[in-house]
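Here the structure comes first, spelled out in structure tokens, and everything after it is commentary.
Missing here is one protein chain; the remaining ones are kept as they sit in the complex.
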Amino acid sequence: MEYLTAVLLPQLLHGLVFGAALGLLALGLTVIFGLLGVMNFAHGELYMLGAYAGIAVIGVTHSFWVALILAPLLVGALGALTEVATLRPLYRRQPLYGLILTFGLALVFREGARQVWGGDMRRILPPITGSTPLLGMTYPNYRLFLLAIASVLLVAIWLFFTKTRAGVVVRAAVQDAEMLDGLGVNVPRVFTLTFAGSAALAALAGLLLAPVFTVYPQMGVEMILLAFIVVILGGMGSLGGSVVAAFVIGIAQSLLTLWMNPQRVAIAIFGIMILVLIIRPRGFFGREGVLE
Amino acid sequence: MRFKSLLALILAGAVIGGTTALAPAQGPKVVKIGDLGSKVGVFEGYGKYQSMAIQLAVEELNARGGVLGHTIEVIVEDDDTKPAPSVRKAEKLILQDDVKLLVGAVSSGATMAVMDVTKKHKVIHWNAVSCAEFMRTTKFHKYYFSNQPDSRMQANGLAKYILDKMGKRVYIFYTDYAMGQSDGRQFKTAIEKLGGEVVGVAGAPLDTKDFSPWFGDINAKNPEVVFLAFAGTDSLRLMTQLHSFGMTKKYRLAGIDCFLLQQDLPAIAEPMEGFVQLAHFSAYNPDKNMQAFNARFKKRFGVDANIMAGAYDGLMFWATAVEKAKSFDPDKVAGAMEGMCLDGTHVGRQCIRKEDHQVVMDMHLYQVRGGKNIPIAVVAGSDTIGEPMVGRDPVEGFTWEIKKKN
Partner (left out) sequence: MSSARSWPALVVLAALAALPLTPFMTKYYMLLGFDALLFGAVAMSLDLLMGYTGLVSFGHAAFFGLGAYATAVLLERGVLSLWLGLGFAVLVVGLYALIVAYFATTRRGIYFALLTLVFAEVVYTFFRYTQTFGGSDGIQGLPAPYLWPGLAIDTPARNYYLILAYLALAYAACRVLVGSHFGRVLVAIRENEDRARFLGYNVQRYKMGVCVISALLTGLGGALYPGRAAYATPDLMLWTVSGELIIMVMIGGLGTLVGPVIGGAFFIILQEKVSSYVDWYFIVIGLVLIAIVLFMPRGLFGLRRLLTLRPWRATA
């Protein structure tokens, strides 16, 4: 019993916080995948740019909260621009070209950020300080805030996709863009706005996590790999699946560190994934044969 | 037609390559040296300061008329922090630019890979920052020299202070790759030898985003002191997270010399308050030699020097040895460097030990106060360097297992 409250529960809480953060990142990735059939390699760099845009905005306005609104808008605008300039011409081509294109975009964004802001690490001070005694340890308030805001955002996104007309249109586009085109919807605009939204979501995740994980140009590279795993596990293009998978990965990672060396944890995570792919190739909630 | 264009392409490539290869050196009296450091990525701060230290030494030497009447020219290359590019760049510096001295690399893994190159092509190699314990033992070769205190020296220097002044129950948390493993191993050995108790050890992968899953174990083991073997961005992230969980106040913290550079401290002053770090150099050390060096450095670059100033000594030792040997021949220069003592390094008079080419450097302990490294103690270099172990495994019989104390 004591083991449960003193060891397992705190570890579970760490996992939940990390899972929620991962979920935010994976959600944008899975929407883009469903929509364009492109696994966006530059998503990690949009996440990174969100944090740097946050630093820039904080530098001017001295407010984290203003940055939390402005930075995702800035990165979202960049996303829209990128989509129109580079991805739109590829709609009719093999999705593999998109994969390779975004790999190139990632290189340019990452190196560009390094040229503009320098390669050294930056810190963003958490806007909420202090800590709360919880489960026998002092838990930082900012992490609790992170868990709360991520949960609220996840619910809001779910409501957007199920309850609003715009959300329904995007989901319809994911299912069958040609049909939607036939119904007189401006499909390219839907695509551009969705890409912008996904970029903004990545940027939001980047800025929210910056006070905890620090900021540097390569920060997206390892996160994106985890996000990929989440998207594949959850079932590509499945929104709910991604969120569930994000929590599964977050919790599995933090619980496994209790009993295993970190290196075995990393292999175990990949192992879980390969196992899922063998037993249930389409992931937790994926539809059979989507985008093959 | 088509194959002609292909041929033309290959020929064009060869010509482009050839012209650079055949470009004549300007003037007959130039000697080149190579500066191989991280210019991009986790350790780029270390590479940047290494280049500055080399620059300062070159300018001073050239103002004195160069070395053996040759003007020194520096060729800078990026080691990309990884072994493969480091080796390629080291080969380029040696085979293409014909450098007579190579300083680098930054990450221990890269430096060890470069050691194979300098050994093969017989080039004087100076290491000013990598600290894995294998470089002056199993990987050692005749042309390799270093003034960076390696893990063994750092552990010996720090362990005694920790047990005397900070506490007997120690938790070791290290970054799980060459450098961190090496520091963790040596530190555990030193603590146990001196009668302290290692209550727990844990390794976290390089570039871990969230360290909080490891904090539970640290709290459960209830140590007095937590020893941290991390570097670069990992250190910064770890300290931020430890601080947010209230652990920087709960435990006494200590770490290795490359944990954070002086320049990084102001940004993270609050979490680092009270942190004990071992280093051979600090701009805040009142030592007159360090102050004299720092004044020159600051005058030239407008910033304080840090531990990377060790690269400066590399050039000074090499230039003196070349003058003494009256030749750039690597065997003669290496011979002259063995056992050599030199005044006016960045920390005053220093000597290279003959057996394993290690500079016997005094170790200073610093405590971070208000974002500055303030000196608190000095441990003589002769007490920390340990016996030479060339060719022997320095970690034979080591285990990470925790010995229970009764």
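Going in written order, the chains are labelled A and B, and every chain counts its residues from 1.
Methods note: a contact is a pair of C-beta atoms (placed from the backbone, for glycine too) under 8 Å apart; a residue touches a chain by one contact, two chains touch by 3 or more.
None of the values given here were measured: they were computed from a predicted structure.
Residue A:L90 is the one among A:L90, A:L134 or A:A172 that touches the chain missing from this view.
When you scan B:H70, B:K100, B:H125 or B:K139 for touch with the missing chain, the hit is B:K139. Of the candidate positions B:Y161, B:Y177, B:Y284 or B:F301, contact with the hidden chain is made by B:Y177. Residues of chain A that touch the chain left out of the display are 33, 37, 39, 41, 86, 89-90, 92-97, 99-101, 103-108, 110-112, 114-115, 221, 225, 228-229, 232, 236, 261-264, 266-267, 270-271, 273-274, 277-278, 281, 291-292. Where chain B meets the omitted chain, the residues involved are 2-3, 6-7, 9-11, 13-15, 17-22, 39-40, 77-78, 82-84, 87-88, 91-92, 95-96, 108-109, 112-113, 115-117, 120, 132, 139, 176-178, 181, 205-206.
Basically, only the chains that are shown with their structure count from here on.
Rounded to a whole number, the gap between the C-alpha centres of chain A and chain B is 37 angstrom. If you check the complex, the residues on chain A that touch chain B are 6-7, 10-11, 14-15, 17-18, 114, 119-123, 126, 131, 137-140, 142-143, 211-214, 216, 218, 222-223, 253-254, 257-258, 261-263, 266.
On the chain B side of its complex with chain A, the touching residues are 40-42, 44-45, 176, 203-205, 207-210, 212-217, 219-220, 232-233, 236-237, 240-241, 244-246, 264, 267-268.
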